[in-house]
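The structure under discussion is supplied below as structure tokens; questions concerning it will follow.
One protein chain is absent from this view; the other protein chains keep their places.
Chain naming follows the written order as A, B and C, and within any one chain the residues start at number 1.
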Amino acid sequence: MAGSLVERTLARPSFEAAFAAPAFVRAMLAFESALAAAQAAEKLIPAPAATAIAAACSSLRIDADALVAEGKRSASLAVPLVRLLREEVARASRDHAAHVHLGATSQDVLDTAAVLCLKPCLEETDRALEAAVRSLARLARAHRASPMPGRTLMQPALPITAGLKVGRWAVALAQDRERLAEAAQAGLAVQLGGPVGALEPFGERGPAIRHRVAMALGIADARAWHVHRNAWIDLLGRMAQVVATAGKIARDVSLLAQPEVGEMLEAAPREGVGASSAMPHKRNPVGCTHALAAAIRMPGLLATVHAGAIAEHERALGGWQAELAVVPQMADALGGSVDFLEIIASGLVVNAARMKANVVASGAEVPAASLESAVDDVLADLAPYLT
Amino acid sequence: MAGSLVERTLARPSFEAAFAAPAFVRAMLAFESALAAAQAAEKLIPAPAATAIAAACSSLRIDADALVAEGKRSASLAVPLVRLLREEVARASRDHAAHVHLGATSQDVLDTAAVLCLKPCLEETDRALEAAVRSLARLARAHRASPMPGRTLMQPALPITAGLKVGRWAVALAQDRERLAEAAQAGLAVQLGGPVGALEPFGERGPAIRHRVAMALGIADARAWHVHRNAWIDLLGRMAQVVATAGKIARDVSLLAQPEVGEMLEAAPREGVGASSAMPHKRNPVGCTHALAAAIRMPGLLATVHAGAIAEHERALGGWQAELAVVPQMADALGGSVDFLEIIASGLVVNAARMKANVVASGAEVPAASLESAVDDVLADLAPYLT
Amino acid sequence: MAGSLVERTLARPSFEAAFAAPAFVRAMLAFESALAAAQAAEKLIPAPAATAIAAACSSLRIDADALVAEGKRSASLAVPLVRLLREEVARASRDHAAHVHLGATSQDVLDTAAVLCLKPCLEETDRALEAAVRSLARLARAHRASPMPGRTLMQPALPITAGLKVGRWAVALAQDRERLAEAAQAGLAVQLGGPVGALEPFGERGPAIRHRVAMALGIADARAWHVHRNAWIDLLGRMAQVVATAGKIARDVSLLAQPEVGEMLEAAPREGVGASSAMPHKRNPVGCTHALAAAIRMPGLLATVHAGAIAEHERALGGWQAELAVVPQMADALGGSVDFLEIIASGLVVNAARMKANVVASGAEVPAASLESAVDDVLADLAPYLT
Partner (left out) sequence: MAGSLVERTLARPSFEAAFAAPAFVRAMLAFESALAAAQAAEKLIPAPAATAIAAACSSLRIDADALVAEGKRSASLAVPLVRLLREEVARASRDHAAHVHLGATSQDVLDTAAVLCLKPCLEETDRALEAAVRSLARLARAHRASPMPGRTLMQPALPITAGLKVGRWAVALAQDRERLAEAAQAGLAVQLGGPVGALEPFGERGPAIRHRVAMALGIADARAWHVHRNAWIDLLGRMAQVVATAGKIARDVSLLAQPEVGEMLEAAPREGVGASSAMPHKRNPVGCTHALAAAIRMPGLLATVHAGAIAEHERALGGWQAELAVVPQMADALGGSVDFLEIIASGLVVNAARMKANVVASGAEVPAASLESAVDDVLADLAPYLT
């Protein structure tokens, strides 16, 4: 969730909302509720306690500022959350309050909540990627034989076709989509390990409880990953790959949208989009700006996550906290890329006449039929998206 | 300004507030108001227009969500802000509205606002650094001759004294403080250049107007730095240096606070501080956590700023926007470090007996008088802080 | 391949050699030779030309300094290499020289050579990971029930067993190994696309030629990935994950090797290892140093690769070149981690008595049988390595 106004201007509202205070609190409470239910199902706590905890999770109203202020003193949001939840349960029944958060630790709540908040962002990304690939694949097919300059090191090389260029973008996004989905299966996993990750307060019922929590929350079951976070980091790295691909496409589009080049626009000019505060006539490539700002931010965020992974013993001092602070920003960068993909999916303008003119001006010949097989090869990969 | 709850838990409230929506909007309006006043003083616009604009800047109520939503469409918060301000002015006088934001561009507003928001954070940092240096200097003097193991590559080397270690921390912070203050003089500068940075709408009065704006806002005057941002980046880099020093001290303290070592605590145990959600007996080094989380985040943020500096032509596409999004996060990282420095300034616990015992246990001799001159040399540097 | 003496001190000799000048030249020539053979097999060039090219690739002696000097002028090593190879072929037969590098571009040579150089490093890493997992798994089994303090935020939490800690390290490495192998399958792919990646000089035989080159070089076939490099970046990211896990283990070991803790040593003291130039009695944890230096370097390198991926059009200006310069350094960081893993695989010292004493000193109870199921759960994952 973006913080500052400028950061928010670059963020996708639904992704912002996914990590905003209400959603994160909801996710933490969903964890506590699912934990109690699982413990009741495994006879670790009385069923009425689980019911009371679930009710309290629904009725509890949290003041985010107060939560933050108290969480700061323990370097953990979970400490005040659990206290507030215990008090809420105790209002109904003092006996049940002791069953809140039983055997769990702060990291269990916070990691699982981060997973729950990221999940809808990834689902939305998957849909946006699918739509973008579909749209770009169709565009590639339509411009299968439209010649344009191929450019290397920012200089005209030999001609290609617009279909080849756009088709390659589409294939790259399709591959990113697959890799992201694969990593999400392993990376969106429950965290439940207790104080030192061994589930020892639950005895032999530990794995069963954890499995139930995972199922209830709709995420994968996995052994505690508190200090060995590579499945999760793998997922974050693949988010970064989507952002990089979108950034690459945005760089291409912004170069092609220079009026001296004039071969593409991210979208047809629309009133109020891309406006300048100084020059009313100007139309800025807003989508490209978002995608490139995301692509410039993401490498540093990914580096932070890797740096934070050098965790001390059974819970890191600083590294884990830095990572959790950075994950919502990675989601925001992904959201900015998704925004861009939606813009080009619905509106990318291709100027075939100008492309051809630029080929001719470069002194190159219009590409021979030999390019067709290259385009068809790319389109073949996109067949599932061309139905 | 931190966004997510977790990020906020790591943030210093006053630094959060400095970049929060109300403060940033206020800073943008302060720019517009100062601009109009300067233009009136230079006879570029009528004095009543400046008065009307100043009044509108005071009376205008901005809905941050709406501002963000509209700003997203132009990749610039300034576009909707200027529109709203013009409308507010027009409500009083249609004629004056045309004088709003005259000759300025979005980047002028946004860069200057970022500078204005960062300024109080740096002033607070300066005071906190001074207090920390004073406190640590006194502690160094008090433990001038308290032997403790010197440790290299995480193994005992030869003994030092606690005064030497703590004194070195203090000197490092004092030097960081000087470097930060020096960079702030150049880096906290007005941005005013207009559409392409040339101040050309103002004719020959451009520099005079810019100077007046800078004076009114209490920041340095400087030629437009829209795409050559190294004075500003230098300042951000020096913020990173403070964070690195605080991180180094926090690493030392956290190592010394291991019970097997037992030589220091960041603060005496206090009720409710450093609590664990799973283990009531435990006291976590919360200040160290904040300082280390900040130090782990900062390198990636600094890298982003440098990556964003490769700006295209007269205004960057993506790089500048990424930088502005990152600056509040750098302030937050600095704030987390300041929090830590305040904690140790007021409460660092030194266990001289344990230090000495560890020296003896390491088989080393208690340090000879030869160390005294090293300590005195360090203390001499700290003399201004030992009055 | 490491450059400076200091960097070389951190590097693994076999990994250095894999990217050293002779190996990289050999890899570039292997590409040219395989290309000619494939083109001959597909009747694009005469078979004798391929034979002559293969012979020239064997006989050619390259002066690395001259190659670099000339390559610098074109920002491409391939330009002088191809020239030299053509001249070598021409010495035998002027006619055949025209068939050298036919239809290929610099990036084809350089990317494929980088892949060929990385391949043996990954194979060696795979073997080292397997050996490390085997060794750590046995150690975990042996210390299945040896109590030691679990530590969170650098403070004792509840006890665990050494088997649990070491077993978790082993599982993490085993998972990293799988992920790395998976990514290597896609990421170690031939690059062959010609000037704009379309293989158009080869007409319809393009894919067949590329396939033959890949088979001859023992790497995967793939469509040109010149500007959509995510399969390759995915592989580099997974190398970074191995480095992060090794770094995490090294941090644990170095913390446990503090004499005040005394629970582990990376290896029993040996003459001449870990020596200090100032203190003859001292033994530094050299393996941990290498692993941690690697883990500190890797995030910045991975960030560079992601930053470089925002490629312009059909070949990047700067980003691709930066990436290729960084890949050997990533291999070096991986090599430093592999060195560390070999050290602990063969020599990690566990001091169970000291662990138990520290548990007792922390006031905790020696862990109940409830931990056993957690350890057994971890060991079950390691079963394939415990045969």
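Just so we're on the same page, a residue touches a chain if its C-beta (ideal position, glycine included) is under 8 Å from a C-beta of that chain, and two chains touch if they have at least 3 such contacts.
All values reported here derive from a predicted model rather than from experimental measurement.
K.L.:
Which listed residue, A:S14, A:S58, A:Q185 or A:Q258, touches the chain dropped from view?
P.N.:
A:Q258
K.L.:
Of the residues listed, C:G163, C:G194, C:G237 or C:P367, which one is in contact with the missing chain?
P.N.:
C:G194
K.L.:
Could you please point out the chain B residues that touch the chain left off the display?
P.N.:
Within chain B, the residues touching the omitted chain are 75, 105, 150-154, 157-160, 164-165, 168-169, 171-172, 175-176, 179, 195-201, 203-204, 206-207, 223, 227-228, 230-231, 233-234, 237-238, 240-241, 244-245, 247-248, 251-252, 255, 292, 295-296, 298-300, 302-304, 306-307, 309-317, 367-368, 370-371, 373-374, 377-378, 381.
K.L.:
Which parts of chain C face the unshown chain closely enough to count as touching?
P.N.:
The list for chain C reads 1-10, 13, 16, 19-21, 24-25, 64, 67-69, 71-79, 82, 101, 103-106, 109-110, 114, 194-195, 247, 250, 254, 272-279, 284-286, 288-297, 299-304, 307-308, 317-319, 321-322, 324-326, 328-329, 332.
K.L.:
Considering the entire assembly, which residues of chain A contact the chain that has been omitted?
P.N.:
Residue positions of chain A that touch the missing chain: 152-158, 254-255, 257-261, 276, 278-279, 282-285, 288-289, 299-300, 303, 307, 358, 361-362.
Operating definition for what follows: only the chains that are shown with their structure count from here on.
K.L.:
Based on the averaged CA atom positions, which chain is farthest from chain C?
P.N.:
B
K.L.:
Looking at mean CA positions, which chain is nearest the middle of everything shown?
P.N.:
The chain sitting closest to the overall C-alpha centre is A.
K.L.:
In angstrom, rounded to a whole number, how far apart do the mean CA points of chain A and chain B lie?
P.N.:
28
K.L.:
Averaging over Cα atoms per chain, report the distance between chain B and chain C in Å.
P.N.:
About 38 Å separates the centre of chain B from that of chain C.
K.L.:
Mind pulling the residue numbers of chain B that touch at least two other chains?
P.N.:
254, 276, 278-279, 284-285, 288-289, 299-300, 303, 307, in rising order.
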